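One protein chain omitted, others in place.
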């Protein structure tokens, strides 16, 4: 009914502006994530061999080449090129360059979307565990500080007005309890997302006789995510679940920073931090600034909207792959980096 | 150093504009929540009796009066007055009016903050269970619809372009799997927040010999939240944890609505809904509008920022009670109502 | 290609659960907004007469009936019924009941969407002006307080640590300057949205010879919004522009509340507010709680995500009417109410 207003003759190359816009900084992000992709690629090669889609010698060649690539990458000697767009392509090009036709066979029953899914899933699992450990360390440090403080009294405040007496230990232990509960949320989220998506192919499975249980076992997943369309739907959604599970620790950090920024004013003067945690002023030598607490407070406030970015990008797109999902990668990495560096600083502070 | 610029003579009454601003619609919200407060009040009275702070006859009088109040409230015959500000005051005034000095004793070792904390905790537990059940019902309805659809084929889409063949059953089961995982998140969140805060008094505990374990048992909590300052910190934070656990179901609803709104266009024409689920147009009698899907999509998009309201209000305030926390009540109720009514509509849709 | 899985026999009535879900509390919101709809309906009737689509006597009958309805509504004697869904229907039913066939003619070249658009546009204009006036009042009150404070010194803080001397007047005037700039943003937003959408009919205009310039003049719009599809696109979008223009005043309120909550602690003790602005504690008679500042802080923190709700619901839906847009009404009213009540309390505070 309607004329194809914009239809024009085919041109071979993607317009460079459009290419830049769609690719974004994917190759930079994948530079950090490549290890997970290599690990999953090895598992994929071994699975292909197990079902007869690769010969033993092909699988060994691929595994060896991937091991070499892993070492190069760890030493910083392998760089994804911008024209490769992402790490998935870079790995396949590396294998093809090294092994010729055997290299190409890694692509059997696998799409870039498949690679992205399993790479991020391994990233999420790994990082939920790492951040979970950091949360436990903060809780332990707070408990030690609480014990060290003995019965030191402290006023309890309601409405920011002195209300009832309490102790430094009660105050510190309140946060320790909070961090312990925060850890539980990470653990249960980890349990939910611990599902192997590898094998969803282009999002609708494959008629070839692959064995998802094989990669599930090799990669250490507790469960196979069977339905290929659910694999697709879970992209972005599982990132959101993982990232929102960090909310609790970030909120506690925001609250503790708010407490400390008040308690370290000259007017309250309950606590001070050592000089190695404060910045000074060239004009006012006796002034100690708690920049670290301010950055914690700021990061805590910005964390919710960061999570909301993930939410916003996934909620409106239906099933099946959409390129929008690529945007979730950057936000996820930023969220984990923020949480991790915030907790690392907390551990130091709490351990003083 | 600085003059008290604004200090003026004391006046007895809170300025009515300020009163309206601070109280907001708390009394309207508490009208819905009162049942939980009454239940907790009964448990509190029994605990006070168990430690000798009330006589057996006082405890019985209080329990009986609270039972009567419960029935009045259930029949809609008890209304919180605006001047009472909230349900906590309304309950204590009711008891005092009925029982005189005995009525006042319910306030022993208890603050309004204490009441608000335990009331909302019971609300959260109850509603996580209810919404969890609804999620399971949607999953079951989707599974039944999947079975009913047999091997009906459907094109699979990537980039909103036809890609590979799939089946209606695969598509429906993808969402069913998602809802089952969504349920797990609610369950584990419920486990985390299942802690009895009653007894934190004004937020710093009490020197009187109360027995928190008693109310923990009576009210069916799995654990006592011992540290009174953690009780305070968890106000708003636990609401956030509960509400963000609903995110997953809302995102799946948003995605399913996006799918269906495309699949029900005249151009795609995969599905249609019965007339009892569509609205028409007086001008165009053959037009069927899927308003219900649009409201679902809209509610799903608005849900993330709603959760973010909770986040924003709790992240910046330190330990100890702050009046800002009162604002979390409205958002929490709105979030549960939205999720519940969305899932109720889904159940109907999926069951067709 | 695909079977219509869910197609069933037609049923006459919309399922009550679906009806409740889609209608929501629209009739409650419209109860507040009806005045704008009545005003626009009168302008519409007069325009129809001007182009010969109504006779003079029909237009007069409609105008008189609408005047009567306006008075009833102002006295609280006209209530929109839930089954009417919204005020648009209620008005047309009232006119039909009173005037028979003449009443029905108000619907000529007009849809409910048309009514909703112009009603909200008038609401936005009116409320941007009202809130703008409140912002100016706060600025004036702050200026007066600054003058009153003379040269009263105050420490200036950086990093919440005493840094350099300043004065109370400098501090107060900083906020006054901010409020004056906030007012400018409201004014320029008002200028942008001051466009008459009435006449877009169902969103694609009409072939009948209506005269949009006529209603533009009658209703006091500075411009006609000619393109009917732009009228549709602007629904929700103009609400967002209006609401986000309030951000500035809310952020200043949040900052001022943060300052005051610190400056009124017993430790800082720079200022105190009169008893009519504070709440006390039954246990601690000398304690003064600045609940009003805490509610301001809380509302300021929640305002951004509230605006984001509007953003989220409009950004993903394409051109043409979608029912999701109905959800923008509630958020818009809540945002203006919040800003208005916050500024009203500020005016009182600043004027002390």
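We just call them A, B and C in the order they show up, numbering each chain from 1.
Convention: contacts are C-beta pairs under 8 Å (C-beta built on N, C-alpha and C of every residue); 3 or more make two chains touch, one makes a residue touch a chain.
It should be emphasised that the depicted structure is a prediction, and the values quoted were computed from it without experimental measurement.
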| item | value |
| --- | --- |
| From A:68, A:129 or A:272, residue that would touch the chain that is not displayed | A:272 |
| Chain C residues that touch the omitted chain in the full complex | 113, 156-160, 163-166, 170-171, 173-175, 177-178, 181, 184-185, 188-189, 191-192, 202-205, 225-230, 232-234, 237, 240-241, 244, 247-248, 250-252, 254-256, 258-259, 262, 297, 300-301, 303-305, 307-308, 311-312, 314-323 |
| Footprint left on chain A by the chain that the document does not show | 1-15, 17-18, 20-22, 24, 145, 148-149, 152-155, 168, 202, 269-279, 283, 289, 291-292, 294-295, 297-299, 301-302, 304-306, 308-309, 311-313, 316-317, 322-327, 331, 341-342, 344-345, 348, 352 |
| Positions on chain B contacted by the hidden chain, ascending | 158-163, 261-262, 264-268, 281, 284, 287-291, 294, 305, 308, 312, 316 |
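Note that only the chains that are shown with their structure count from here on.
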| item | value |
| --- | --- |
| Residues of chain C engaged with two or more neighbouring chains | 289, 291, 294, 305, 308, 312, 316 |
